[in-house]
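Below is a structure I'd like to ask you about.
A single protein chain has been removed from this complex, and every other one stays in its place.
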Amino acid sequence: MTALLTLDGVSRRFGGLKAVDDVSFDVNESEIVGLIGPNGSGKTTLINLITGVHPATAGHVHFDGHDITRQRPYRIARLGLARTFQIVQPFPRMTVVENVAAGALFCGHASDVREARAIAREHLEFTGLADMADRPAATLTLARRKRLELAKSLAMRPRLLMLDEVNAGLNPTEIEEALAIIRKIAEQGVTIIVIEHLMKVVLSISHRLVVLHHGQLIAQGTPRKVVADKRVIEAYLGAKYAAGNPGVSN
Amino acid sequence: MIYLQIAANGLVLGGLYACIAVGFSLVWGVLNVINILHGSFIVLGSYVAYFAYVHLGIHPFISIFIAGGVLYALGYVVQAGIINRVVSAPVLITLTLTFGLDLILNNTMLVAFTADYRGIALAHPLGSLEIGTVFLPGDRVAAMALAILLTILLYRLLRDSTIGRAIIAVRMDREAAALMGVDVKRINAITFAIGAFMAGAAGALLSIIFPISPLNGPVFLGKAFVVCVLGGLGSVPGALAGGLLLGVIESFTSYWLGPERAVTVSFALLLVLLFVRPSGLMGRRGYE
Amino acid sequence: MRSWLALVVIAALVAALPLAGNNYALRLATTVCMYSVMAQSWNFIGGLAGYPSFATAAFFGLGAYASAILQNRGVPMVPAWAGAGLAALLFAAFLGGAILHLRGHYFAIASLIVAEMLREIVNTLPDFTGGGKGVNLPLLKLSVTGQAQFFFYAMLALAVLTVATTIVIHRSKLGFGLRCIQQNESAADIIGINTYAYKTAGFSLSAVFVGVAGAIYASWVNYIDPPDVFDVLISVKPMVMVLLGGLGTIFGPSIGAVILLLLEEAVWRNFLTIHVAALGAIIVVLVLFLPNGLLALIRERSPTKAMAK
Partner (left out) sequence: MSTTPILSVMSLQAGYGEVRVLWDVSLEVAAGELVCIIGSNGAGKTTLMRCLSGLLQPSAGSIVIDGRPMAQATPADFVRAGIAHVPEGRRLFSAMSIRDNLLMGAYLRTDKVGIAADLERIYAMFPILAERQRQDAGTLSGGEQQMCAIGRGLMAAPRVLLIDELSLGLAPRAVELLSETLRKVNATGVAILLVEQDVMNALELANRAYVIDHGRVTKSGPAMGLASDPAICEAYMGLSKAELQ
């Protein structure tokens, strides 16, 4: 297998704080990788480094043979790297279909606004938002806005899609629906990185997990192996909890 | 030794510029509102001092408190009654609003006082000060000293009083300040009023140096902009440093390139600064 | 299609004005066209992209002076107007590169200072620009009425061109991208919009027609001086007009231009000495009570019309 995305010693400081500290890992073509870690562990910052929102203070990021370490976000996006935001960021006063069309127009392969709208409608069909197409994005519920983010990212025709907490704040039914969509996307051959704090969700869809804690990579491997890792349980529930429950540690 | 004289002239001017800018900078830093009214506030302060001198014989140096008080009241009403309603709106809204208010105030002054330049001729000027080879008019030096004194007093007020700490706290973190029990809207109004007080006081001091006319409002506003960007937003020491720096720069450009180029150079400086360091020479860049 | 039809009908109606109206009406109509150009132009950067530009006066004054200088060096009038537009365009593209990375207040101030700087530069170069005394432009060999009609049609043609550009831009990739930038610049970047290039394009568009309008204005009034063509009100009025008519809409800015001019005329006639304060009062009321424009008020009253667009 060839690596589509390679992180090599990537770090980011904010003042004295090391938000991401010397992180290296690969993501292979057509893989679903779960990026997990407790609150404040640096997951979102890492995604921001990959997508060029913040420049890395050290290390390199390669995507499909290109060094994208200090590229502007729009260039990285055009290479085929799309993301959704933890705090959903639609264009609030534009309609749902326009939001998705934006993805198709500037990054997908639509040649003009009319074609972009047509493509957008297909993606709305796919994500079950077709009924909402002409409503302003700001009027959607959270669950639908999250799906809108997905549709917008898909319209960009990504090779690698990074999903930042697409399930946060959703109820179990909505989560099931979202997972079904993610699986359908994966079936089309799109490589996916999922950031998620719900372990159950990550386990059910990831081929491989990468765990961050205090900005450092503390474990990676198959889901089963990772969740039984003592350091991972410590990171989530505290050292004392891990020590007091020997059944879960290796 | 002409350069010493030019530098001294510049510092005298710069002290006054600091006083002009410090209130403007405070309002911008704390409220995130650019107060276009500031220039007219200064002119109004000058008129208060003028009429107090002409009709009541009160020396402009004393009038700084009268002018400051009048402007404080006006500022409080304007902020609490009008600007607070849109204080967290986008720039386009707040900026346009203070611009509109400025058109009203400036036009009202034009109608009330006419555009004629007036001046205060002090009955008992302080004469001239001589330090080595440098000559300075005493009244100007006194005005500058008072301007700097007022600026330092504001600095102490912000640092040492409960209300001052609250103002600084609101500037740093509105929500954390609210958690301390600070009424943020009231602090907004007080901050704006203090900014207006400083404008009024500066106006009173300027009344003995510059001709008084509503047409000067934009000129003063321009100075405040430049000082603010030089010194960094909301910082009193920054405004002081920026003011003195601008005074010296203007003084030397007048000498080398002629007085009519001084303003151009200061604006060009501002543009260059905005380009390379939007947070000002003294300002600190915040984390994203 | 609807927008084009509306443009043609309105333009034809306005163009017929000289048949009916007197010179006073013609002067008002010329001013409305000029205001319309300014408001439509500001809308490219201020309404579509959401950048509060105060640079309109800079472009206007630059165009006026560029044309005056060209004509006084023997360039015929209409090519001089085109030269003025080109000068404004290049200036904006250059300036945009320098200040469009600024956000909010800093952008507003930087753009405001530009006009002041140009004004000072004109003042300090009397040999080249006439300095503070101003500069005269060549007279047209036409009757008074003929001149009024000529400049009216020139300004009308420019206004039609500006609105036509607006219609095209609104439907283009550029307009779409600018709207994305206005609503969420970082999200726009992430979906592949070269925000810097787009903003610069929007800023340049907001300059070119204003530059030509400044040039036509200079020929129309025959004489310009710095306080007249670099007046900060030239920067502020377009914002007021757009706020009146509605941000980011196609015809809103032009409707705002008509409303503002009518208000100005009424105030001029009745309260000459306080017309500036009256403009200020309009701004304050607008900002406090009608931030979405007068048209929004009408739209709210009749929801069916809003659906029909």
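Residue numbering begins at 1 within each chain, and the chains themselves are lettered A, B and C in the order written.
Just so it is clear, a residue touches a chain if its C-beta (ideal position, glycine included) is under 8 Å from a C-beta of that chain, and two chains touch if they have at least 3 such contacts.
Small disclaimer: the values here were computed from a predicted structure and weren't measured.
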Touch partners, limited to displayed chains, of the chain removed from view: A, B
Among B:13, B:27, B:120 or B:166, the residue in touch with the chain that has been omitted: B:166
Omitted-chain contact residue, chosen from A:79, A:179, A:198 or A:218: A:198
Contacts of chain A with the absent chain, listed as residue ranges: 38-40, 141-142, 165, 168-169, 171, 197-201, 203, 214, 227-228, 236-241, 244-245, 247-248
Touching residues (missing chain, whole complex) on chain B: 159, 162, 165-166, 168-169, 172-173, 175-183
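Just so it is clear, only the chains that are shown with their structure count from here on.
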Which of A-C and B-C has more C-beta contact pairs: B-C
Chain closest to the assembly centre - both centres taken as Cα means: C
Chain located farthest away, centre of chain A as origin (C-alpha): B
Cα-centroid distance, chain A relative to chain B, in whole angstrom: 49
Inter-chain centre distance, chain B versus chain C - centres from mean C-alpha coordinates, in Å: 32
Inter-centroid spacing, chain C versus chain A (mean Cα positions, whole Å): 44
Complex interface listing, chain B residues touching chain C: 28, 32, 34, 82, 85-86, 89-93, 95-97, 99-108, 110-111, 218, 222, 225, 229, 258, 260-261, 263-264, 267-268, 270-271, 274-275, 278
Interfacial residue positions of chain A with respect to chain C in the complex: 51, 53, 72-74, 77-78, 82-83, 85, 89-94, 98, 101-103, 105-107, 112-113, 152, 156
Residue numbers on chain C that touch chain A, as the complex places them: 171-173, 176-177, 179-180, 183-184, 186-195
